[in-house]
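A single protein chain has been omitted; all remaining protein chains appear in their positions.
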Amino acid sequence: MKRRRLIQGAGALALVACVPARAADNALPSIPALSAFLAGRTPRFERIRLELPSIADNGFAVPMKLTVEGPFAPGPYVKTLRLFSETNPVPAMAAFEFPLPLERIEIESRIRLAGAQQVVAVAEMTDGRVYATAREVIVTLAGCMDGT
Amino acid sequence: MRCPIALAALGMAAIAFAQERPISPPDLRSGIAFAGADVRAMQADDNANPGFLWVQRGAQLWQANCASCHGDAPASMRGVAARYPAYDATSQSMLDLDGRIEQCRVVRQKKPAFGRESEDLVALGSYVSFQSRGMPIAVSIDGPARAAFDRGAAFYQERHGQMNLACTQCHDANWGKRLFNETLSQGHGSAFPAYRLEWQAVGSLQRRVRACLFGVRAQMPAPGAPELTDVELYLAWRAQGLPMESPGVRR
Partner (left out) sequence: MPDARINIPSKVARGEPFPVKLQIRHPMETGYRTDDVGKGIARNVIRTLTCRYNGEVVFAAQLSSGIAANPFLSFFVVARAPGEMIFEWIDDAGVKGSDRVDVNVA
């Protein structure tokens, strides 16, 4: 009985370990709002890093960190950063704008996720070039219901 | 402030009861020890901890309503939250911190009550509790508090709700084990008032207890009900020595 549980547990662990690897495939999930924003541009899957937990404590507040690696000067710099959700009712989650050239592009916030899904981050440069990345997040329900 | 003899007596009482406590002092763990990395990170950074939005609101309310009598809160309220719930001679009843604040407002200031679980009361309670952050919980269960303690202990051991579960079954007998995707904590209230991700707001310990009762499909007592204060007292006794963490962050 104990050994079966251990194997089940190891299986579950292996499943979880597999999940982030899928996000590393340079393929973005199909999100109409994202396609509309890209407008035919092919993003590069480099320089941009999206940090999200693989399993979120609670979908109401999932910590997120978004970094784009410089240096940028003297060339094009980051104009906007955008976040897209695969399955939220509102797919365009946020846009962060940088009117002035900035070398340190590092944003932290907390996002809301309506269930397990992929989140896509896109950086748009001043010359129109785009960089993108995606991360998968598993969102679980709380252990007990809360009626307060 | 307190008579040293009374302090020693309190210490003796604490030691006398130490062996009866379901979780002995070396095994006591705050809920944060059972929380995930994200929750721990949110609580660790005062600039990212959303609880401070309520503490700040509480500071503003303090200035407007309490400072004229109680002066500077970091001085006058230091250690106060750590000894609540406490017996109140004026009303001859046990009061939790929010109850004590309401009493001041209604009886002494002759103003309308904030209302249990109202944003303002939760904010003020957060601000006052914050003044005890880091200090060990140290409640008295002597004298007039004893009856409330006994009721709270009984409530804790009693099965509740459709699921017919008693608090002790999860939090004394099975802490550290998994319930769905969560790890059961020891059920201490040391982080409350706390920002709970599920509430998207700060809430009181009473709210958390009510939520737990809802979780076992029991009828929830109304906020401020005496049985909730009794349980709070029992929980505080059970958690004695653990440092206050408010404003905590919990999922």
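Lettered A and B in written order, each chain numbered from 1.
Heads up, the rule we're going with is that a contact is a pair of C-beta atoms (placed from the backbone, for glycine too) under 8 Å apart; a residue touches a chain by one contact, two chains touch by 3 or more.
Not measured: the values here are computed from a predicted model.
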item	value
Absent-chain contact - pick from A:S109, A:T126 or A:T140	A:S109
Chain not shown: contacting residue from A:L38, A:A92 or A:M125	A:A92
Touch residues of chain B, complete complex, unshown partner	47-48, 50, 52-54, 56-57, 60, 195, 200-201
Contact footprint on chain A, counting only the chain that is left out	60-62, 83, 85, 88-90, 92-100, 102-113
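One rule holds in what follows: only the chains that are shown with their structure count from here on.
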item	value
Centre distance in Å when chain A and chain B are each reduced to the mean of their C-alpha atoms	37
Of chain A, residues touching chain B in the complex	53, 55-58, 60-63, 108, 140-148
List of chain B residues in touch with chain A within their complex	35-39, 41-42, 48, 179-182, 197-200, 203, 207, 210-212, 214-216, 220, 251
